[in-house]
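To start, the structure under review is shown below, and the notes come after it.
Left out: one protein chain. Kept in place: all the others.
Coming up: subunit A.
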Amino acid sequence: MKRQKTLETSANNDNLFDLLSEEIVFTILDFIDTNPLDRKSFSLVCKSFYITESKHRKNLTPLRQEHLPRILNRYPHVNHLDLSLCPRINDNSLNVISNTCKDSLNSIDLSKSRFFSYNGLMSLALNCKNLVSIDLSNATELRDSAAAAVAEAKNLERLWLGRCKLITDMGIGCIAVGCKKLRLISLKWCISVSDLGVGLIAVKCKEIRSLDLSYLPITNKCLPSILKLQHLEDIVLEGCFGIDDDSLAALKHGCQSMKALDISSCQHISHVGLSSLISGAGSLQQLTLAYACPVTLALANSLNRLSMLQSVKLDGCAVTSAGLTAIGNWCISLSELSLSKCLGVTDEGLSSLVTKNKDLKKLDITCCRKITGVSIAYITNSCTNLTSLRMESCTLVPSEAFVLIGQRCQFLEELDLTDNEIDDEGLKSISRCSNLSSLKLGICLNISDEGLSHVGMKCTKLTELDLYRSAGISDMGIIAISRGCPGLEMINMSYCVDITDRSLLSLSKCSRLNTFESRGCPHITSLGLAAIAVGCRQLIKLDIKKCHNIGDAAMLPLAHFSQNLRQITVSYSSVTDLGLLALASISCLQSMTVLHLKGLTPSGLAAAVLACGGLTKVKLHLYFKSLLPQPLFEHLEARGCVFEWRDKEFQAELDPKCYKLQWEDIVP
């Protein structure tokens, strides 16, 4: 190789890159790893670059199984293979992978793949000895035999089996015996697995660090052996309805190594059970009690020995002020607190909690509808280091309070103000948070272009902006954003009815844009979208539902330029057969929602879905089901595509102001 290289250099002395050793080029390549397109450009420069890039690449995310043999030959050093974008992975593909990659492969993601069986898994487990990570989530058709095949991967450390509903204790037993090195196993929704299987995992796999047992029909019987695991750090018992206080009370000792505990939705565990579960777990850092027992004084008191606690999530719990105050007293080093949708959060409780926890970094008070500006004043006063504040639908918070946020919490990176009373003054103040990367201003009817312009001018790091139904926004605001925030990746301007093509033309300068949603913007046309297609080559998700003026003219440039597009919604637009068939040439396209297209004929639809080989999900009107032959659907389903049928009448758009009014009628 080296000789070859020197030969090449003698031939073209002008290429300085040839003087660099491979290691240095690899290091350079490491830096351009962030954007896949950059790597692609690099590899297309010349042959030697192509070879270097092939050798350097470690991760692959192929879109079709048909290409696997070739790409695996091209990239010999791949160790992580993500097949979640392949609609169809059969045993043949797994055989090819296992025979080509052999020992170099150490991680494979089959979480959304279907059509493979235990044969493929067996070949994978036997040939790829260094496999440490397998994701088999959503493999709903796999049975115990497949689990037995997985058990042959003796070096496996991480295994996800979420929603493998047919795998029973027998299969889990095989895995427990076979994969002794397991550190992480997720059995979420494996509803056929009971105490016996879980207990055997705990007995046989002593290295377990992380255990996800969500929604398993397990009882107390397997808990003692689980809690005896020496290294267990993270345990998720979400929705384990079989575990109750009585059984937990019998536990003599908790797990000392435990760092994260999740008993969300465990309806039968109260503070009594919780305290026996966390007794001895002095190093607990994360506690998640979402939709679980009421947060009362008693519960808060059971947390008193957890001095290391950093994160508490109480989403959806009934909360008392006394409980919150007590949590504030016991846990003073919290960095993350979530009270999302908690009932009973008042100014009193929240303010006493936040005044004790001055180091709070993340706070979620979504839908705490009782809190007012007082809470916000306390929060902004004590928690000046906040990086994330989510306060969707805190309807009693007045507009003045948002000024405080901008004044005092200037390290904010994520701010969710959806459905609040914030106005332009507030936005102007918030624009001081120069680190802001995600800003959600959906259904903020009091803001206008003026406020948004401030954000656009100062928040240069903004990557995500949500303006859903903020009807006061028009082109001026969007133009300010697109000028000031070149790194914008996601924008949602749905139902901002005043938006026109001018906004889209300016947004087309944001080359990193990958998600573009503009539902119900009647003024934007094919011209604007074409500009987006040309400018934003990284577009992955596009939603132009109810943009009546967008038609086939926009689809052709999209098909040509946006080769990364994966998801598109063209319902209620003016796209016809022609446009849809053009879209079908996008090889990445996986999901299509095609409802109420006036210009769409059954045969045009059939041609489009047949031509688009990578489709995994198509949403169609029921009307087409009878018009297209059943075998066509069967064929497409065999290819890995799922059809979802909708039977909704054509809906005229509501008046944007009226939407808000309606909503207020519902929630008094």
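Assume contacts are C-beta pairs under 8 Å (C-beta built on N, C-alpha and C of every residue); 3 or more make two chains touch, one makes a residue touch a chain; residues count from 1.
Please note the rule applied: contacts and distances are computed from a predicted model.
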| item | value |
| --- | --- |
| Options "phosphatidylinositol N-acetylglucosaminyltransferase", "Cytoplasmic tRNA 2-thiolation protein 1", "Nuclear pore complex protein Nup85" or "C2H2-type domain-containing protein": UniProt name of the undisplayed chain | "C2H2-type domain-containing protein" |
| Contact with the hidden chain (one of A:15, A:104 or A:119) | A:119 |
| Full-complex contact with the absent chain, from A:32, A:46, A:203 or A:374 | A:203 |
| Residue in contact with the excluded chain [from A:296, A:385 or A:587] | A:587 |
| Given A:178, A:254 or A:406, the one touching the chain that is not displayed | A:178 |
| Contact footprint on subunit A, counting only the chain that is left out | 64, 66-70, 90-92, 95-96, 115-119, 141-146, 148, 151, 169-171, 173-174, 177-178, 196-197, 199-200, 203-204, 577, 581-582, 584-585, 587, 603-604, 606-607, 610-613, 629-632, 634-635, 638-639 |
